[in-house]
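What you see is part of a larger complex, with each chain still in position.
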Amino acid sequence: MTVGEELYKLVAELYPICRSITGDGVRRTLEVVDHEVGLVVHEVPTGTAVLDWMVPREWNVRDAWVAGPDGRRVIDFRASNLHLLGYSVPVRATMPLAELKRHLFTLPERPDWIPYRTSYYAERWGFCASQRLVDSLPEGDYEVCVDTTLADGHLTYGEHVVPGGSDEEVLVTCHVCHPSLANDNLSGIAVATRLARLLGQGRPRYTHRFLFIPGTIGSITWLARNQDRVGRIRHGLVLACLGDPGPLTYKRSRRGDTEVDRAVAHVLASSGRPHQLQDFTPYGYDERQFCSPGFDLPVGSLTRTPYARYPEYHTSADDLDLVRPEHLQDSLEAAWEVLQVLDGNRRYLNLKPKGEPQLGRRGLYGSIGGRSDAEERQMAMLWVLNLSDGDHSLLDVAGRAGLPFALVAEVAGTLEDAGLLRRTDR
Amino acid sequence: MTVGEELYKLVAELYPICRSITGDGVRRTLEVVDHEVGLVVHEVPTGTAVLDWMVPREWNVRDAWVAGPDGRRVIDFRASNLHLLGYSVPVRATMPLAELKRHLFTLPERPDWIPYRTSYYAERWGFCASQRLVDSLPEGDYEVCVDTTLADGHLTYGEHVVPGGSDEEVLVTCHVCHPSLANDNLSGIAVATRLARLLGQGRPRYTHRFLFIPGTIGSITWLARNQDRVGRIRHGLVLACLGDPGPLTYKRSRRGDTEVDRAVAHVLASSGRPHQLQDFTPYGYDERQFCSPGFDLPVGSLTRTPYARYPEYHTSADDLDLVRPEHLQDSLEAAWEVLQVLDGNRRYLNLKPKGEPQLGRRGLYGSIGGRSDAEERQMAMLWVLNLSDGDHSLLDVAGRAGLPFALVAEVAGTLEDAGLLRRTDR
């Protein structure tokens, strides 16, 4: 099984679970992730004040359906958890079609798809269904059952930490609050889980913190409870929508030129992949919270097709057909390379800064002069020596030299071993 | 009558008057403007030292003509005030054609047009005429009459102030020194007059000062007499050539990135109008003086086709046919919008800067989640909240968000009312 297939398997395993911003669906999801990589699961009580918000009541679903005039279920939560408006309050009633329709959500322009809709903060019930189904409903009385609970409980999120040599942190987050949506939600969970496992196989420089959190209220809750830790975050990535066939897309942090912004740009450009770079906007995923002005963290967002830009977004068509193993794997590889660049982006000081040091004497330079083809490795050494003045990181060198980061980092190690460079960062 | 027609009517009323940098033509022009909007008229005596200059003698014209060998007037000031070289000294003489021609100015490449020429600072007399007319003159003796006075008197300019909440000022200027030239000169006067009247209907934040001044010597005189006031000028616009069919053109201030530069760029870009932005040059209209290095004021210049870039410029073809009501109105609307942006360009501080405040609870956010269409107003609120960190003005927000300034300003008010923002400027 390829890595992509393994990622896809995890997506498929999580797909049927009915997640929301609270409730047992999140818990079951975190159990699956915990089994993969180990999680600390936090439960935050309803009513806890978190920044400008409050942890809402916990929502759980036993069943939900609409039965037609002939008594048969015409809309059934068991067939698709998208059918139920998220956070619907309980109801049991009979009503004519016209009144029922005031509670139905459809996508007229995609008549076969079920939309995904929620009403977290206004008490309401409703069902989502395909336009075609709603159009076929005969007049008559309908029985409605929303068998949910909305009660004091908890908001649940999971955290996984890979300890590094430093207590400075890289934050990787994904949201775990959408029901059966494969690309939006599950692809990010799968890639984040795998990244955590890969990092755990080594000893990174930075401590890496992975958050599996409900969108918006989850990141707000985490931020509220970790305000003392926020200052340690050096770089961060919000992961989502990583399984669709679109090109990789990076949305810059609010600051726009942080190290993670430049690292992702370098990885995407030097890979030759088609890709897009976008400026920050205060909409999308949890970068909205991490990049709010009171935090302004160096956190960008990596997706394939971004938020709301693919037709299947927030519909029943964001399913296990939309997500493909090869795209998940490609996304994982890019994210992994970004983490590697960040972890390896050292600063060095040239210890022989006056003129070039004599590399030939140290066996680092070809002995036959006069050739016109300077090999890439030799150029990388000259660039590292020339720019290692305290002002440039290896990523700066790679960018200015137009050379791959990995080569630049490797020759920096060689030059350090030769006594020509000294690391100046911690 | 449309606003454009009203502007045109004012241009037409002013058109016949023979203006120069001093004299009764300026006074009559200012009387007309005074009737529209109220003016304080200043008279500065000949010989007054103003910066590196001196107020010149006052020039007035009773009559001026050239009569041919048959005694008939071949060039006549009464037919067009452009015929007389501006500031011609008095003369009464008879001379052969060859000698006369040394005093004639023509435009060979536009044989039917009369050029506009002056000799303010060298004592000289002359006539301007069409090439065709000059070519038709027979040999013989010509009688020349320049019945002008050039004597101690005054330089005249007008000022109109709309008081604002602050003594910080917006300066709007136009030149009033050209004879019958409609686009160059009168269009600016008309638009400035109307802007002053519109502002007077409200209570702007800034004090707005309108200057109706002779070009060069007028602005130099005003600057010399108002050096203590210059420090209050926050923004300024020199208005000219606003009635021709060309696209709106903005010439940046010397500094190039002042608030007025950015405000005009935003208004022109967001309006979808074809337009041009040009860098400052030390030539053109009175921005030459306002942007001299000893003042370096944040003053740009708004025109349609700029200075000297249309064939009719400084000729008899810059007449009431060149200027059209719809262009005058379009120019007025753009200038008005610029003044509105400047006046409304506030800075706010987000009072809930950590994470997004819960807009839904305050009725500012749709309660149904999951939709992929974020409405513009909601985006505007998120942008204002995200960038209201003390470093960004509303114009910065509008620019970065790609949203109209008016919408951004409106939602800022809404958010301020909701207690989420506090104004940080005066």
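The chains carry the letters A and B, assigned in the order they are written, with residues numbered from 1 in each.
The rule is short, and it goes like this: contacts are C-beta pairs under 8 Å (C-beta built on N, C-alpha and C of every residue); 3 or more make two chains touch, one makes a residue touch a chain.
Please read all numbers here as calculations on a predicted model, not as lab measurements.
Summary of assembly composition: all chains derive from one sequence, 2 are present in place, and the complete complex in the structure file consists of 3 copies.
Quick note on the criterion: only the chains that are shown with their structure count from here on.
Our note on geometry: subunit A versus subunit B, Cα centroid distance of 54 Å, whole angstroms. For subunit A in complex with subunit B, the touching residues are 51-53, 86, 105, 115-122, 124, 216, 219-220, 223-224, 227, 254, 281-283, 288-289, 291-296, 308, 313-314.
Those residues of subunit B that touch subunit A in the shared complex are 350, 352-358, 360-361, 367-374, 379, 382-383, 385-389, 401.
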